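Notes follow the structure.
Part of the complex only, each chain left as placed.
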Amino acid sequence: MSTFWRKSVDARTAVLYLLPSIILFSVFIFYPMFRTIYLSFFLTDQNGNAAINVGFENYQYLLSSSEFINSTKATVLFVLYTVPIGIVLALFFALLANEKLKGIGFFRTMYSSTMGISVAASSVIWLFMFNPSIGMFNRLLSVFSLPQIQWLLDPEWALLSVAISTIWMNLGFSFLIILGGLQNIDEHLYESSRIDGAGYFYRLRRITLPMLSPTLFFIITISLINAFQTFGQIDILTKGGPSQSTNLIVYSIYREAFINYQFGTASAQAVVLFVIILIVTILQFKLVEKKVHYQ
Amino acid sequence: TNSDSKESSTPSTDGNKGGTTNDGEKVSIEFWHAMSGTGQESIDKLVKGFNESQDNYEVKAEYQGSYEESLTKLRGVGGTKDAPAITQVFEVGTKYMIDSGYIEPMQSFIDKDNYDLSQLEENILNYYKVDGELYSMPFNSSTPVMIYNKDAFKAAGLDPEKAPGTFSEVIAAAEKLTTGDMKGFSMLTYGWFFEQLVATQGGLYVNEDNGRSGDATEALFNGPEGLNVFNFLNDMNEAGTFGNFGTVWDDIRSAFSTEKVAMYMDSSAGVAAAINNSPFEVGVAYIPYADEVQRNGVVIGGASLWMSKGIAEEEQEAAWEFMKYMATPEVQAQWHLDTGYFAINPAAYDEENVKEKWAEFPQFKVTVDQLQDTVPGLATQGALISVFPESRQQIVTALEELYQGNDPQEVLDKAAEGTNRAMEIANKTKK
Amino acid sequence: MGLPQKIWIYFLLILTSALVFFPVLYAFMISFMTGPEIIQGKFFPQTFSFENYTKVFSRLPLMNYLLNSFIVSASVMIGQLIVCSLAAYAFVFLKFKGRDFIFFLFISTMMIPWEATMIPNVFTIRNLDWYNTYQGLTVPFFALAFGTFLLRQHFLTIPKELHEASQIAGLSRFKFFWKVVLPVSKTSLVTLGAYGFLTTWNMYLWPLLITTNQSVRTVQIGLKQLQSQEIATEWGVVMAGVIVVIIPTLLLLFLGQKQLQKGLSKGALK
Amino acid sequence: MKRVELIDVSKSYDKQVDVISNINVTIEPGEFFVLVGPSGCGKSTMLRMIAGLEEITGGTLKIGDKVANNLTPDKRDLSMVFQNYALYPHLSVQQNITFGLDVKRMKKEEQRRKAKEVAAMLGLSDYLDRKPRELSGGQRQRVALARSIVSETPICLMDEPLSNLDAKLRAHMRSEIRRIQRQLGITMIYVTHDQVEAMTMGDRIMILHEGKIQQVGKPIDIYNYPANPFVATFIGSPPMNLAKAEFDKATSELVLGGEIRLPVPMDESGKLPTTTMTVGIRPENLYPVTPETKAEDIFHTTVTNVEILGNETVFSFTIGEEEWMAKWSGQWHIDIGDQLPVRMEFESISIFDGQSGELLKRTVDHGNYVTTKEVQA
């Protein structure tokens, strides 16, 4: 008993350290999530209370609904558009800003500036720039006498446009995280490789990226999850349109819950989205974390 | 459901909450609204005016986000003591509010107080009356109008003083107006305008007399009137004379101001800005109607004020006094001038300041005329369904698909189907 | 680094950062324009008028909102730093059964769409009687899987010799956490702090839902209040609001940047 | 003052190969115990097990009189100098030094005083406010050492604490460490690669090879009587020269590497086995030939390499398949290729069993006495 007591000291301490998180998560995330799961088996009345138990009908409806399938497709596309490009860009900027040069702090602030601008504010700015008549983009196109693009109105373009603005909005954050990771790499490793005559890209591939892998792993995971949950810019830029082309699952949930008051189906969608993200994240952990090098 | 539990709990920590103040002299109430920007500025002014006009009551106007957001919040406190005495709810929430059980119908106070309703604009009241009973006090009301570019009309050889009236006239004018960058006609991709174009033909949106004689169960907007509208838009879209500027009010407005489109449909509340921002002469006209029918007029849009049930009696009293104040001609005149919304009390239009403004901008009068010319009837009274927001969303999707070249009837039917399902669920789950 | 290389890098830096910063600059320009100027799609205002700014400040108790935002953001930042670093410490330096499972459970909270939690949480806050209070605005965000994850990733890179040396020196777990882990992880703490502060600063829906009056409202609600729905928005005023709202955060980023640079303690083992 | 006892202690990192196997040793309270062995033999691992940083795979570790296998490091009341220093990068030198004191809630002032004292001793006074990354390698090592010294724990583990210091400083540190250890009665376990440190500091030395104990004993005994050829070549620098040898009964001579014939005194010849043996002789016991040297003790060599170390000269030559070295004191003018006569005596050789490596014949006591010394009262 006493050896068990002594051996379990780590576990007991851990409980203490984790307690604040666990309590808060339970109250503000797990409990609501269970409620959501519960509600997903019901039709709800106008006040969002469970009214009629319909079993898996909500799910069946979703999976057969072309709208939801469309939303899922849009979501996946959106994730594919935003995550890789966003991270590569952020990495590129972080690498630039990691050079020891005069005035580099200024550039770092510039790059990270988008993190300081709320989604609402930046969406408003982008809305302006995408404006088909007075926006920057179309005016630029007309300067070069290119055909005008209906950025947010053409279903072919809308998702891409939203993706572009999203990449911009997330850039500052990814940039900061990656820059932090870069700066934690031991300078000696670079010194040694430079003596060996390793060129910039060789160093990047053989030292920087492997040493950065924990950070990259982190930012990829976070970006994936965030991309799946993008909401604010959709709400302001397109409201899910045109022709549902930007109706990402999260936005569809929002509409279902806060405009249509259909909490049952909204909950079912939320659960499905949760499962999708969960699977992606598990895959990410299983497949990628092995390649991550920890000190 | 949790009103019981809340009944006993005291209002939250800080003293700003509704309820009487300590000394018991002034009754303080909350007024939740969704007016941002210039609207909020004006409301604050009016509320201040009310508070200064008497000693018994104090109203606190609190912004609660967009219509959807403030309704969501209301659901958190509705029917309890924490509820605000007055809430502003958009027109499509009417049915929901009536069914919710959170509210005290206006009619009871009107009867008690012998308030003369006839001084208010009939066409506006009609919307908020169900079975002859007025449920909420109209407040900010608007209707759609067609705004056009007079200079462009001149350039295209059209008469700038006589806007096209019917669908075919609009189509023809649009044809002529379309030049280079400029499209002939546009309409915000928003269900409200579709409803208006259906109503002006005398068409109903849903069955059960547009939902006013019982819970609607079936959408009717995919009938001939609705199809007329879709065909109208489709014709222009296919002819390349229609400009699609999306779902955002400001986008379509800037398109107009930058001469990307010559005619478009806007809210009457947007007229002032259109005139101010455009570097050309702006004309305002009635919304178009189908050639084969009579013009019925427009349905009121905007929002109204609702009084809560379950709060202290003196608070309801205060709310009633405030609403009455808000309906006075002077206040309404001010409101009309500040925001471009209608005056619910037509006497306001006789106020000096309004007259001055109208003299300067005769376009304003058109909006009022259109409203007053409206033929009262089931169609122009507006539909009453609880799932209106969802239905509007279906229409938006239908419109967008239409612009992508899909068949008008097909997309309309799909929207109707979606609306039917929503109504079915709503009816099923209704307590 | 050779001179041509330097020039090339500066060129890239200037070009790309200008591109990144362009939208902000654009908003800045618009904030000085009048309605017609904006509609005509100009980039430079004819005259720099502060009219829009005076309007912003006269329309809203903006200073109040800024102060509230600051209090709320700072509290959330501190709360998150404490709660997350404690949890991350446990995940890296303590060995216990089910550690990976609990960690994954934590991570899974990130995947739950907020829509699914919003409504029940509003009710929870009401039951706690936390409407219109700072705790209602802050406490629910103290626990943050993202932050725990971020710090865990950083803690994992701390050389194990430091842990060993501290154990031998007889440091208690808490002392090691406090005196070694946290100082060594300054970069990540600053990053997380900035993140926590900024996201809270930028939060809109939650503060709106659980406040019913201005007493504790934050600045993003104010920003939203500047925009209208049906009535034409005065973009100049909105952009002025945007600028007013982002200036403190940009300032913070700049300061944080300095901190980051100073706090970078490169490993000095052998 | 605490005893440290290892009973049958084993360790493997990968659950397959033992890095440390079946170590049995008792380190007495207040003893200065030196641990030596080739790189990678498990010295650091052993220290880390004693410190509680590595799990013990098998066996029992006792500290004081308590079984300590499962004690956490902080319960063991010891200090350690890590081979790679493990300095806290975010703390200044002063803070690094007082880190452990702070934990024990020593008064700030007292801490400062102690830090100053030990810093002065280690020549770090000028660097107290620097961060570790601004120090040279040797300075870092001294900080690590200071941290351990200042803590004054009853047990102290040091892993090559002087490897990056120059000879002069190292000599100084040697005597300081020894002084403090004696003064406070610390039980010291000390890993080193330096022969001088091993020979002069330790009360006892333990030689480890591939995780197994080769010999434990007083430095001088190990030097004089190495238990096996491994120890013989490991201790002493240059190492002891070894050669395969056989005893030629006929002539009563030892034949080394098939070349050198060394006469065996009568009384010894009986003790020698007839199987192959390994014969060892230290380089310093290969003397230059003087006129008095007996002819049979002389053999001739061809010099293959010469190194002059200042006060002594080392040259190499080949015996059988082995390279041998001889060390003569003073600077000698020898060139590669020179043919040199060298003197070797039977007394100075060690003989090991060819199979087991067991020591069969010890060297005779080499002790010199100062004939003219005056013993004090």
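Here the chain labels run A, B, C and D in written order, and each chain numbers its own residues starting at 1.
Note that in this section a residue touches a chain if its C-beta (ideal position, glycine included) is under 8 Å from a C-beta of that chain, and two chains touch if they have at least 3 such contacts.
Everything numeric here is computed off the predicted structure, so don't read it as measured data.
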Discussion item. Each distinct protein chain appears once in the view. How many of each does the complete structure file actually contain?
Written reply: A x1, B x1, C x1, D x2
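Here is the rule we go by: only the chains that are shown with their structure count from here on.
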Response to the item:
Joint neighbours (chain B and chain C) are A
Fill in: Maximum inter-chain contact count - chain pair
A-C
Fill in: Centroid spacing, where centroids are CA-atom means, of chain A and chain B in whole angstrom
37
Discussion item. Counting only Cα atoms for the centres, state how far chain C is from chain D in Å.
Written reply: 58
Response to the item:
dist(centroid_CA(chain B), centroid_CA(chain D)) in Å evaluates to 94
Discussion item. Where in chain A do residues touch at least two different other chains?
Written reply: 48, 131, 133-134, 258
Worksheet item: Which residue numbers or ranges of chain B touch two or more of the other chains?
Response: 69, 72, 250, 254, 258
Worksheet item: Can you list the residues on chain C that touch chain D in the complex?
Response: 159, 161-162, 164-172, 175, 179-180, 183-184, 186, 265-270
Response to the item:
As the complex stands, chain D meets chain C at residues 48, 51-53, 72-74, 76-80, 82-91, 99-100, 102-104, 131-133, 135, 137, 140, 147, 151
Response to the item:
Residue set of chain C touching chain B in the complex reads 35-36, 39-41, 59, 119, 122-123, 126-127, 129-133, 205, 208-209, 212-215, 221, 224-235, 237
